[in-house]
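First comes the structure, then the notes that go with it.
Every protein chain but one is kept in place in this view of the complex.
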Amino acid sequence: MLPGFFTRVFAVLVGREGRSLHLKAAGGATIVLVLVMLAGSWAVVTAEQGARHANLTSYPKALWWSIETATTVGYGDFFPVTPWGRVVGAVVMVVGITTYGMVTAALATWFVGREDRRRGRAHQLREETVQALHARFDQLERLLTGERGGDR
Amino acid sequence: MLPGFFTRVFAVLVGREGRSLHLKAAGGATIVLVLVMLAGSWAVVTAEQGARHANLTSYPKALWWSIETATTVGYGDFFPVTPWGRVVGAVVMVVGITTYGMVTAALATWFVGREDRRRGRAHQLREETVQALHARFDQLERLLTGERGGDR
Amino acid sequence: MLPGFFTRVFAVLVGREGRSLHLKAAGGATIVLVLVMLAGSWAVVTAEQGARHANLTSYPKALWWSIETATTVGYGDFFPVTPWGRVVGAVVMVVGITTYGMVTAALATWFVGREDRRRGRAHQLREETVQALHARFDQLERLLTGERGGDR
Partner (left out) sequence: MLPGFFTRVFAVLVGREGRSLHLKAAGGATIVLVLVMLAGSWAVVTAEQGARHANLTSYPKALWWSIETATTVGYGDFFPVTPWGRVVGAVVMVVGITTYGMVTAALATWFVGREDRRRGRAHQLREETVQALHARFDQLERLLTGERGGDR
């Protein structure tokens, strides 16, 4: 529902270090997802307790529910029936989808980086390419200065 | 169903300003999704009203339905049974999926940009790199012109 | 199930022209998806006809089923119960997911292109940058050749 918000929060939490953000993001999001699923399993049982027609009545059932909810499979064998149970469900869904989006985006970034390196190491070459050109200028200036000296 | 169309519409609506389109797109799509879910919750209850076997009979139920529909979880505890209710459902599904696609694409763009900057600021360097080369040419021309003057 | 295969087929079908492949791919995949959904709605009703417990018994129901299948929502209000009906369902699922993957990938490509242009038009500048450097060389050579002529 609010993936933009979670993305922003995530950027603030993980984005301040500099090395391969995408790998950290995919790993961090996976950890967050597991924690949300564990906490959600507990929270949904608490929320559903005593509700009529509640089917999320034990922790193992709730853990299975959190798995099929985070992956958006949603068989319908278990689902929350109370307002707070549904809030928990919405959080598990959104965190699950955002995590998979992050993993997909991290894979894309990794693939693109590999392709860039395979196609002639464009970015890595540039620095030494530029230095080689400057070396040629140095040589020309030495030639020109030496020549001038020889004229005197 | 028609994500290509929505993408085009979106491009026309948000794409005309120039600064970090992907962040604006992910944020804008999230806002559109929330509005579509709220409007869809209202619309589906109106559409289903009085239908036999209708289960989307109140706004809170419909809001929960719109959440599980937009995230494509679809437990099957609630679903539209009338033609117009199903049109509303289709819109919520397509907007939901397109939004998550946009968030994923925005994350990928953000990751790729970070990687580019980490790998030697390729794009930012180029302008000053080129200016440095021109400065070397200026110096060579000064040397050559000065030399010629000295020859006379 | 076989998205790699479909991707390959798609590349052969659409990839031979050169202009903005990603936009064509997202548009083309959307068209293919709509056609597959329409054909699948017809095929699944034909396949399910006369089966015990069949619930996909009319075209409007089947069209709604194809929408919730292609978007992977899957409420469970309708589903195929015969082998051929399930083959049709599998095709609709795979085409649906591959299409949304293509739309997401096209959005990412579009975002990345926009970011590249925003950050100093790296690719477009290069050609004129190189031409400017060659112009400087021309100037130096003119200076050197003129000087040599003057020495005689």
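Chains: A, B and C, in written order; residue numbering restarts at 1 for each.
Just so it is clear, a residue touches a chain if its C-beta (ideal position, glycine included) is under 8 Å from a C-beta of that chain, and two chains touch if they have at least 3 such contacts.
Given the structure is predicted, the values throughout are model-derived calculations rather than measurements.
Visitor: The chain left out touches which of the shown chains?
Guide: Across all of the complex, the chain we cannot see touches A, B, C.
Visitor: Give the residue, chosen from A:20, A:41 or A:104, that touches the chain omitted from the document.
Guide: Within the whole complex, the residue contacting the unshown chain is A:104.
Visitor: Taking the full complex into account, find the residue in C:21, C:38 or C:51 that is in contact with the omitted chain.
Guide: Candidates C:21, C:38 or C:51; residue touching the omitted chain: C:21.
Visitor: For subunit A, which positions touch the chain that isn't shown here?
Guide: These residues touch the chain not displayed: 26-27, 29-30, 33-34, 37, 60, 64, 67-68, 70-77, 99-100, 103-108, 110-112, 114-116, 118-120, 122, 125, 129, 132-133, 136, 139-140, 143-144, 146-147, 150-151.
Visitor: So which bits of subunit C touch the chain we can't see?
Guide: Residues of subunit C in touch with the missing chain: 1-5, 7, 11, 15, 18-22, 25, 69, 72-76, 79, 81, 83, 86, 89-90, 93-94, 97-98, 101-102, 104-106, 108-109, 112-113, 122-124, 126-127, 130, 133-134, 137, 140-141, 144-145, 147-148, 151.
Visitor: Provide the residue numbers of subunit B that touch the chain removed from this figure.
Guide: Residues of subunit B in touch with the missing chain: 72, 74-76, 104-105, 108.
In this text, only the chains that are shown with their structure count from here on.
Visitor: Calculate how many whole Å lie between the centre of subunit A and the centre of subunit B, each centre taken as the average of the chain's C-alpha atoms.
Guide: Averaging C-alpha atoms per chain gives centres 16 Å apart.
Visitor: Can you list the subunit B residues in contact with two or more other chains?
Guide: 72-76, 104-106, 108, 112, 122, 133, 140, 144, 147, 151
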